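Sharing a structure below in structure tokens format, with a few things to ask.
Every protein chain of the complex appears in place save one, which is left out.
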Amino acid sequence: MNCTHGLLFRARDCPREKERAPGGPYALSLSDESSGFLETVARSLRSTGVVLSTRPLVNPFALSGRPVPDDTALPPELQLRIHDLMVRARVLEERLIQMYKQGDGYFWIGGPGEEAFNVPLGLLIHKGQGPQFDYLHFHYRQSATMLALGADPIDSLRQMKNTATDPYSGGRNFSNHYSKREWNVVPVTSTIETQYSMAPGTAMAQKRAGGKGITIVTGGDAGTAEGDFATCLVWSSRPANPLPVLMIVTNNKWGISTASEGQHGEKTIADRGRAFGIESKTIDGNDPERCYREIQAAMEYVRTTRKPFLIESMVSRLYGHSSASGANPVLDEGDCLKGFEAKLEKRGLLTRAKMDAMRAAYTTELQEAHKVVRAEPQPDGSTIFDHIFQTRDLVRGG
Amino acid sequence: MNCTHGLLFRARDCPREKERAPGGPYALSLSDESSGFLETVARSLRSTGVVLSTRPLVNPFALSGRPVPDDTALPPELQLRIHDLMVRARVLEERLIQMYKQGDGYFWIGGPGEEAFNVPLGLLIHKGQGPQFDYLHFHYRQSATMLALGADPIDSLRQMKNTATDPYSGGRNFSNHYSKREWNVVPVTSTIETQYSMAPGTAMAQKRAGGKGITIVTGGDAGTAEGDFATCLVWSSRPANPLPVLMIVTNNKWGISTASEGQHGEKTIADRGRAFGIESKTIDGNDPERCYREIQAAMEYVRTTRKPFLIESMVSRLYGHSSASGANPVLDEGDCLKGFEAKLEKRGLLTRAKMDAMRAAYTTELQEAHKVVRAEPQPDGSTIFDHIFQTRDLVRGG
Amino acid sequence: MSNMVQAIRMALHVAEERHGLNDVFGEDVGPPLGGAFTATQGLRTSWNSPLDERGIVGAAIGLGLAGSRNVAEVQFCDYIFNTIDLLKLGGMISWGSNGDWNCPTTIMTPVGSGIRGSIYHSHSFDATATHIQGFKIAIPSRPLDAYGLLLSCIVDPNPCLFLIPKALMRTRSAPGEEIPGVDVDDRALSKMIDAPLGDRTKWTSQWPNTPDLFIPLGEGRTVRPGRDVTVVSYGRMLPLCAKAADDLALESNGAIDAEVIDLRSLCPLDWPRIKESVKRTGRVLFVNEDIEVTNFGEHLLRRTVDELFYELLAPPRVLAGSATPGIGLADNLEAASVPQLAGIAAAIRDLAKHQP
Partner (left out) sequence: MSNMVQAIRMALHVAEERHGLNDVFGEDVGPPLGGAFTATQGLRTSWNSPLDERGIVGAAIGLGLAGSRNVAEVQFCDYIFNTIDLLKLGGMISWGSNGDWNCPTTIMTPVGSGIRGSIYHSHSFDATATHIQGFKIAIPSRPLDAYGLLLSCIVDPNPCLFLIPKALMRTRSAPGEEIPGVDVDDRALSKMIDAPLGDRTKWTSQWPNTPDLFIPLGEGRTVRPGRDVTVVSYGRMLPLCAKAADDLALESNGAIDAEVIDLRSLCPLDWPRIKESVKRTGRVLFVNEDIEVTNFGEHLLRRTVDELFYELLAPPRVLAGSATPGIGLADNLEAASVPQLAGIAAAIRDLAKHQP
């Protein structure tokens, strides 16, 4: 197929070598005309890494709100469990990026840099189906949470390659757009912030059902400018029916190429809860032990009081926004995994060698998985009309 | 025409006597089938006055924020001017309600109870056309502001009767939906809160133009639950370009039949500015002198700093929500006009007799105006396609 | 005879008592008002929401995801236009998850003109709704259908839109078309289920014993059989079409005999019914009051042309609302903006008389 014809925007029809031509991977010439998803975006964004990353790396968050939970180290087994999942999650994302770069997927977006927050979150979630369990309104950076919940990483590869075997969307949706009714993971939507308008609904059902199930909703910092974020604040704090919603904002100080500095007059996003009497806190999302304790405390609060809590977690965006910005390593933001590994080494819980071996093993495992997925079938065109309507009421059955 | 046929919902085709049958004006039987605008709504709402008004009348606003301006009385001439306009505005609204009740209009909504705030607002507005003057994004309770700006009350009657002579919409729009380019009064929209999303636009133009023009946007308390209110907070306080927007919320503690108590977890709506570093204040909207000074101070702040300010003004809703709720007097909310007249009497500026005479004169004047308007033509059906597109760029013409 | 708001109320009552309906909510939906059009008075599960349509639609979807049957009201469809993204998302929950999830929720909203709603309260929603995929869409033209369609929406495992013609809210059932179980006269019914004037705090509804009557989504109704012209409509325009057909038959002494079909559900669509009729008559008029550009009637016309071109005895027609940004308040303006009885009759007559 002719890949200089602007109509046929199918990356796979064009040799990717060409795209990777001058100046290393993805230092593309702007005149290239063939493109996968958002290659046009990618073309400019991926090259602006320098500009994007020269902004001084201050960490302006102030611990605010409720008293800080106990500061001592977590139990060693838990530290090791968290570390293990963080490594697996990082390796998974690296594999997904690889897949994208090798043409085994059209678009990558994910969560490298958020593992220190997302793994503890996943471990603390009350996992299950129906209102007695936590409802999860995730955004597109939550692979680590999914792994901590017990997801098989190969399924993420399947979604990346949009195979028919992709259990999250059958090859229909982007990578890291999870959906799993069995665990109350509601379909991740690409639209920024809409999940915050839906979250009060699942929380109402939970409050009525009794029990300890809560609703957890996550999103980024830039997205809080959408009205839906305010909707969630208003609806969760209604005096007539306060709701058990744990609102989470992972603040990486960027929305694609736009720095939050120019757009957000709030000192902290957590402050926005205050006017509504919503307890809130800004935390260091790079410290998994701190995250664990803070999430635990916040969840405890929400589970028992049946009222909302807002956590703002300061995180890094270690491969930029998405494949649209090149998906190349960003070197000047803090890496939570490195920091935690240094701690584990110092505490004598793991050696560098052991950690390297772990990482290598996971990498090999996912390399193998990639091969498996490559051989799996693509969905058939004739299936596009499947599942528009359901004949059974699955969610009520649960 | 057959007025028991549900299709022909034209109030004028049915004798209104029937509608007014049992139990005094508008204590309608629910089985009545003919209807003007929202008669169906009216049927239930208008009768719930008792319930609506039994909520204890606490005035929970706390003066908050910036230091209170000087508390002494305004100069006598100004007091008299404000009073005069308040009376005229009240009489105008009463006439509009009369018109509705006499079948000379399909729907009434307006601002009786907000005069103490709206008159000073109108007097303080920097009136004119283009970015050097204030842009006014009003809602549907602002007749008093319009009169203070210099509007002729007969024009409100024209809009009420949707005549071809209605200068605000040519008989197309509801009562009190003003629009006057000459004074920067942008078209009032029926949709709650959308004006807050548009206000930053005019403010940007003003900031760029230089000068002292500011953007003023008003709305109700319930409407602050819409995302558009948050949009205005976010956009007005962008660090990259803070905007000269005076955000006003007239808080009557109701949205139609819904008490704010159950829906709003905020202690004060003004608090919502805080997170964004927006100066804000809750004031007593029933005291015209206090309103004058507070609006003046807030405007001064916005004009000089070119930054936003949020005023929450606690007001009354003296004839309920609109004709949909019967447009009958509500007796247990504070009447700003009564309060101010008592003061004027005590200060020896006016006598009761004089004030009664004034009111009677204005009433007669508007009665005459009503007669005039009754005789004016309705717009022709053939005009529905007029003005969909403009051929001239009026707003750029200055 | 019950009217349409009473029918809706009774359906909601039956659903909350017998079909697990947990929430009926929206602006002014709960006490004391019970809905801007009184459709939610006296219910056990109704409550007032914040003034925030995105929150309403979002919460409805969230409740549905949690398996909690609910009916959310958007006070006027005119206020739903900031939620089209949420509706699109709601419509792709099952499809986008490849069938893993479903979302039972019903969003009900008054549509159309005819109540002097002026420039922003006279919008229709059928064109916009039918362009959104993944929702079932019902629109009744009489109380019985309102009752049976709403019950079907509520128990459906998919998201549903229930569009209520603003102007038909107070339309009563015609004789023989009453909801089963409503065996009292109007006044008695009103006493039982219409909230009283004044203080309502101590009032409770006395519900008649009405059955589980489910009118299937996707099944139209031939309101008036006829020989010469097929008229396909729904909602507010339907009774006008029926009346126009009756009037024409009378005035022509039976020479013009139009068949009138009430679609009742726009998705799924009872296409077989339309097709069978047009095959017989060869002449078809589609009537609705939404803006005529990119209009659902145009879709129906296109299908007609696709499948029945050579069976047509006259050009198929669409009669719809004017291509104006809104509808003006003054009588003349509204009358000139949406199809009226006379215009519908004229269109049927023209079609009937058309010589191929």
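Letters A, B and C name the chains as they come in the text, with residue numbers starting at 1 for each one.
One rule holds for everything that comes next: contacts are C-beta pairs under 8 Å (C-beta built on N, C-alpha and C of every residue); 3 or more make two chains touch, one makes a residue touch a chain.
Remember, it's a predicted structure, so these values are computed and weren't measured experimentally.
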Contact set of the excluded chain (shown chains only): A, B, C
Which residue of C:119, C:256 or C:338 touches the chain not shown here: C:119
Contact residue for the chain not shown (choose from A:98, A:118, A:156 or A:173): A:173
Absent-chain contact - pick from B:130, B:262 or B:381: B:130
Chain B residues touching the omitted chain (full complex): 130-131, 135, 166-170, 172-173, 179-181, 186-187, 189, 191, 194, 196-206, 208, 215, 227-228, 231, 234-235, 238, 240-241, 386-398
Residues in chain C touching the chain absent from view: 54, 78-79, 81-86, 88-89, 91-92, 95-96, 119-120, 123, 127-128, 130-131, 133-134, 291-299, 301-302, 305-306, 309-310, 315-318, 323-326
Missing-chain contacts mapped onto chain A: 6-7, 9-12, 23, 27, 29-33, 35-41, 43-45, 47-52, 106-107, 162-164, 169-174, 177, 189-193, 222-223, 225-227, 255-258, 262-264, 324, 378-385, 388
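As a convention for this text, only the chains that are shown with their structure count from here on.
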Longest centre-to-centre distance from chain B, chain (CA-based): A
Distance from chain C to chain B - Cα centre to Cα centre, in angstrom: 34
Averaged-CA centre spacing for the pair chain B and chain A, given as whole angstrom: 46
Touching two or more other chains - residue numbers and ranges from chain A: 227-228, 231, 234, 238, 240
Multi-chain contact residues (two or more partners), chain C: 48-50, 52, 54-55
